[in-house]
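Every protein chain of the complex appears in place save one, which is left out.
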Amino acid sequence: MERDLEQLNCALNSVKTLRSNVRRVFESVSNGLRADHGDEGKENKFILELQELLTTVNNNLRDVENSVSNLTPPPGAFSLGNTAYLSQETTQERQALYGQLVNSYKWTDKIREYSALAGNILATNSFNKTYKTFSTTKRRKTQSSNHNVSPEVIENLITSIDRLFPDVTITTNRPFVPNPVIQASLGRVLKAIIAFKGLMIEWVVVKAHAESNDLWTESRYKVFRKVTENCHAAMCHFHSPMMPELAVRSFMHWFHSYNTLFSAPCKRCGNHLHANLPPTWRDLRTLEPYHEECK
Amino acid sequence: MLGFQNQKNVCKIICMMGVTILTQFPTGNRTGPETVEVLSKRILALGAAQQGQFLVDCDTYTSIPQLGPQRTVHVLHNSEQPATVFSLLESGNKTIPLAADGLFDLLMMKMSSFYTPKKQTKAESKGLRYEIGDFCVKLGTVTVSSNFKGILVEVEYRPCVVPAMCWDLLKEFLQGLLGQSAPGNLPAYLQNRVQEIYSPIDTIHQYLEHFTLFRKSPGGMGLRTQ
């Protein structure tokens, strides 16, 4: 009995692995060529990756077949105890057990699975980094660090920026957290994904509206990759640990000048294009547009 | 197993593409292949990389007389949106666009007793595709029922989706590529839509306008390309 259970578990696990790896194949196929395949020989890299995934799936499938062949089919009917009588009674008004049973079964199953996962993850990350002591007597009223401010303060700052420019729309998926990541849409021109660390800007990525809101992949378009680079430069330029709110405001003011990214010609050469790019630099004081080579 | 018939999870029709300008390039006293050669050399010299090929085709159907006033259905495919069939219905002075799944072609076959294909009008633009910076350039050889008719140049600026914002920039690019033959104004179809978000059906509209002109023009240079 014990051995049977173990084998059943093993079979279920191999099915799970198979499913997850099959999912990876489809994920990879649906994503197609990605930025991390680089430029050279990207098709080959993609095909190799796919082959590798398919080999894994093949191996998993073999595992499933092996573990299934090890199972012994149950000799007779299972004894389900009193629950067996549930199937005799389908009228719901008389006892509403059925739905509850189905749900609680699912629930327990999930709790088990999630707690095991959470246990693993929490074991590897210790959470001893908090400064706060939780004694009520020593609670400090104000915090001097700009890294560690209350979420409401940051929320207020973001709301005030949102009000400052009519064509900048700010959306945030997780408001009221100490380090929010916001998406700032600049008209129909571009969007920036901005990560805050306390009251300071930590990271900026500029992308096309149709691209993902992911902080870690760069835009597929050269022009937005250039603007991202320049945003990093400006982010450092405006950085001011003593006046973080002013720094963010100045940065946003400068960022807002990109609403003419495609329409404004270069202040120096008068052309729209240089090396097939529009003027991607904005002067830090005058906000005038320049090609990178013309500034 | 399906408990309920529910078809919400069908694929979405993706509307993501940059502003595109389609323009005819005159062949002058050159043949079609020679003209393509000249343009291709020019674009490679500008630093472009050739990236695959493309094909846009158009079939035209007309309603049978029993259906009343004549209507025309143009069915177009663009290899850039391979899972979509575009259709433009001309009825009186109205044009109604439609984007649908690939199975729309199957439906047109079912409709063949109501809408019959117009003879000798199959138009296509076919050729090589180039990428240069964020621009995508396509040099197309146009044929109408296999007869060479002319050259169409398609330029897409992929990062920008509003024609009004990037027309000047595109004009500069076109002048650099086509010189005197570059268009001075936005294509007529786009002039009323400069502030709207550009979508693949807008490119289809431009192709149909050019195909219609080519179909009316007498035999091009009479050269068969195939």
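As written, the chain order gives the labels A and B, with residue 1 at the start of each chain.
As a convention for this text, contacts are C-beta pairs under 8 Å (C-beta built on N, C-alpha and C of every residue); 3 or more make two chains touch, one makes a residue touch a chain.
The rule we apply is simple: contacts and distances are computed from a predicted model.
**Q** Considering only the chain that is not displayed, what protein name does its UniProt record carry among "Mediator of RNA polymerase II transcription subunit 18", "fructose-2,6-bisphosphate 2-phosphatase", "LAMI_0B02960g1_1" or "Vacuolar ATPase assembly protein VMA22"?
**A** Looking only at the record, the undisplayed chain corresponds to "Mediator of RNA polymerase II transcription subunit 18".
**Q** Out of A:Pro73, A:Gly99 or A:Gly119, which touches the unshown chain?
**A** A:Gly99
**Q** Among B:Val19, B:Val73 or B:Ala123, which residue is in contact with the omitted chain in the full complex?
**A** Only one of B:Val19, B:Val73 or B:Ala123 touches the chain omitted from view, namely B:Val73.
**Q** Of the residues in chain A, which ones touch the absent chain?
**A** 90-92, 98-99, 102-103, 106, 110
**Q** In the full complex, which bits of chain B touch the chain not displayed? Write them out.
**A** These residues touch the chain not displayed: 1-8, 10-13, 52-55, 57, 63-64, 66-68, 71, 73, 77, 79, 82, 85, 87, 89, 91, 94, 96-107, 110-111, 113-114, 124, 126, 201.
The rule we apply is simple: only the chains that are shown with their structure count from here on.
**Q** Under the definition above, what is the set of chain B residues touching chain A in their complex?
**A** Touch list, chain B to chain A: 16, 47, 132-135, 157-162, 164-166, 168-169, 172-173, 176, 197.
**Q** Where on chain A does chain B make contact in their complex?
**A** Counting only chain A, the residues touching chain B are 188-190, 208-210, 221-224, 262-263, 265, 271-273, 275-278.
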